[in-house]
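The structure's right below; bear with me while I get my questions together.
All protein chains but one are shown at their positions in the complex.
Labels run A and B following the written order; every chain starts at residue 1.
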Amino acid sequence: MKKYILRRFIHMIPTLIGVSVIIFYLFALMPGDYIDSNRQITAQRAHDLRVLYGLDKPIIMRYFIWVKNAMEGNFGFSLKYLESVTKLINQYIWNSFIIAIVTLALTWSIALVIGVYTATKQHSLFDRLVTLGVFASLSFPSFFLGLLMIKFFGVDLKILPLGGMIDTGSTSTGLSYVLEVIRHMILPVGILTFLSIGSLTRYFRSGMIDALKLDFIRTARAKGLKERTIVFKHALKNAILPAITLLAFELPGLFSGAIITEQIFNWPGIGRLQLEALSFRDYPVLMTFTMLLSFLTIMGNFFADVLYAVADPRIRLK
Amino acid sequence: MLLANKHKLEPSKKRSETQWHQAVQRLLKNKLAVISIGFLVFILLFSFVGPFLSPYNSNDVEVALIKNPPSLAHILGTDDYGRDVLLRLMLAGRISLTIGITSMILSLILGTILGAVSGYYGGVIDNIIMRIADILMSIPGLPLLIIVGALLSELKVSSDYRLYIVMLMLSLVGWPGLARLIRGQVLSLREQTFMKAADVLGLSDRRKIFNHLIPNTFPLLIVVATLSTASGILSESTLSFLGLGVIPPTPSWGNMINAANNLIDFQKRAWLWIPPGMAIFITVVAINLLGDALRDALDPKMKGR
Partner (left out) sequence: MKKRFISAIILSVSAVMLLSSCGTKVASNQNVKASKVSSIGDQYIKATDPSKSPDKAKQRTDTFVAAISEPGGVFLPYFYDNGWDGNATDPIFASLVGQDPKGNPIPDLAKSWNISSDNLTYTYHLRQGLKFSDGSPLTADDVAFTLTILDDPAYSGYLDISTSFIKGSEAYKDGKADSIEGIKVVDPLTIKITTEKVNPLNLTILGGQVLSKAYYGKDYKRGSLDYLKALYATPLGAGPYKIDKYIPGQEVRYTANDNYYAGKPKIENLIYKVTSKDTNLQLFQTGETDEDGFTTDKDTVDELESFGFANVRISTVSDYGYIYFNNKKSYLKDKSVRQALIYGLDRQKIIDVKYKGYGQVANIPTSPLVWSYNEDGINKYKFDQSKAKKLLDAAGWKVGSDGIREKNGQKLRLSYLTTKSTDEIIPIAKEDYKAIGVDFEPEIMDFNTLVGKLNKGDYDLASVRTNGLVDPNDSVEEFSSKKTSENVSGYSDPVADKLISEGVSTVDIKKRKVIYQKLYKELTDNPPVILIDYRKSVKAWNSRIKGLDNNNFSGVSSTNLSKLKIEN
């Protein structure tokens, strides 16, 4: 097992390098570059600016310059914001993170409960309604729900804020600041949770139904074990493998920002920064941010592999 | 004696044939399956045959009729160009159904096979496939799509075909998620007793993977199938922002819903978004029911004992 972990860890390095090359080329090959977004400037000026930003060098040279800088911890300056990329990303990414992590916690707990419950009461009315509810949440885009909730809770009932992270003109600090942010988080987290619960519930439900059909469950029931013990102690463990895989997928998601939700709620997250960087071809921001997410993706899959063996002792990883 | 002659043992057909045969029979007896197939047939007819029955043209821009509520002349009202919503709903089905179901099947096949192979063999094969999966998962979607769009534009591919090429490409790049899920399952299934039995029986690798391991992942596959159909239909409309979806004025359920994405239309003009939303909803429900029914039909034969 230890050998496996060590080997896997080492393999991540060439993977990361490979990813960085592919991503760098991807961004560089996108048609139009940063200078193109300004239609007003003269060709001479455009040329001068390209030289200034180093955009006139061949792609492979630019890649190695980037790698050298990255090794020194210098991730460049945003072309658009004219600010250090790390500082820029830092300003926004934690706002996305707090929303994502609370959503993750809520989604997984609620989905688990509903998934398990509908699996034990398969074909009941509750199960059917939940199923239909899930499908409804999949068929209609998130936009609608967000707008509707804002109107209902913010304008009509006036009990929740309409957006932003803090009240307009607020100067609160310390605990009152924290409470204020929490108040503002309720709607975006609520909506994101509602949307993510759907698919997750389906996975848990399916896994539980399968687990409950296994032989040893029949034996356990025959032995007279309490249903609750059977469900939560024995069946659940068998349904856990897909859950591990899915949890690993969530890791990069914690930092990638929910673009539409952030837009609707004017939440200062990393989602909008991403889109802007993409449409303006802000290469330094794009590279750094994407590499961060790929690092998290690869790490997530690594952890999942290790956890498989922990969760199911029968698994032999070669 | 006569009876014995009559019921001579027939030479053993391939095991799979009798299994499937029985499964289909059971399927037809399953009320749920019949309903779901009925739904699907209805929607297919609705989309592919329905438009011929409409007196309207999908491109009739009638300024005076913009966003009219349902009436006798227009059963589902008119949209933001004054076009008949019912007709566009039907035409949109052609695109959305094709896209949703094809992309789902493609990614399902790729992801399942690669995941199962990876989980079964382990070792070097697993390593290579999973590292490729890691890399593909790390590639950001939007920039890739922008490049593909530019490439297709350079190659002068007609806008009508771009959507299909993009869907194909997305399936080729989108298999890692499902592959990891399947692989996880297979890692565990591989060690169970029924697989040991298969070993003892001396079954070929191919047999073991396709006839035993993969069928046991069906419940997972069904969940993925329903989820990816819905997301496939809706992702087409996201693609259209990059010019890789259907080009206007061709309707799709996704872009019909997006046309009503402001609060005022949402509240006052429900006929703009409820029909396409319901269409997607019905499709997803139908696919899920069919999947469930299929799983039940194949169940007693396939579950490892």
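Quick note on the criterion: contacts are C-beta pairs under 8 Å (C-beta built on N, C-alpha and C of every residue); 3 or more make two chains touch, one makes a residue touch a chain.
No experiment lies behind these values; they were computed from the predicted model shown.
Undergrad: Can you tell me which of A:R45, A:K68 or A:K213 touches the chain that was removed from the display?
TA: A:R45
Undergrad: Check each of A:I5, A:I22, A:V102 or A:I166 against the chain that is not shown and name the one that touches it.
TA: Of these options, the touching residue for the absent chain is A:I166.
Undergrad: Since one chain has been left out of the picture, which residues of chain B touch it in the full complex?
TA: Residue positions of chain B that touch the missing chain: 31, 35, 59, 61, 63-66, 68-69, 80-81, 146, 149-150, 153, 158-159, 240-243, 245, 247-249, 255, 259, 262-264, 266-268, 270, 274, 277-278, 285.
Undergrad: Can you name the residues of chain A that touch the chain not displayed here?
TA: That gives, for chain A, the contact residues 30-33, 36-46, 48-49, 52, 79-83, 91-92, 95, 123, 125, 128-129, 132-133, 136, 146-148, 150-152, 154-156, 158, 162-166, 168-169, 263-269, 272, 276, 279-281.
The criterion applied here is as follows: only the chains that are shown with their structure count from here on.
Undergrad: Mind checking the centre-to-centre distance between chain A and chain B? Centres are C-alpha means, answer in whole Å.
TA: Averaging C-alpha atoms per chain gives centres 24 Å apart.
Undergrad: For the complex, give me every residue of chain A touching chain B.
TA: 11, 15, 18-19, 22-23, 26-27, 29-31, 131-132, 135-136, 138-141, 143-144, 147-148, 151, 199, 202-203, 206-207, 209-210, 213, 215, 241-242, 244-246, 248-249, 278, 286, 290, 293-294, 297-298, 301, 304, 308, 312, 314-318
Undergrad: Over in the complex, which chain B residues touch chain A? Could you list them?
TA: It is residues 122-123, 126-127, 130-131, 133-135, 137-140, 142-144, 146-147, 150, 177, 180-181, 184-185, 187-188, 191-192, 219-220, 222-223, 226-227, 230-231, 234, 257-258, 261-263, 266-267, 273, 277-278, 280-281, 284-285, 288, 303, 305 of chain B that touch chain A.
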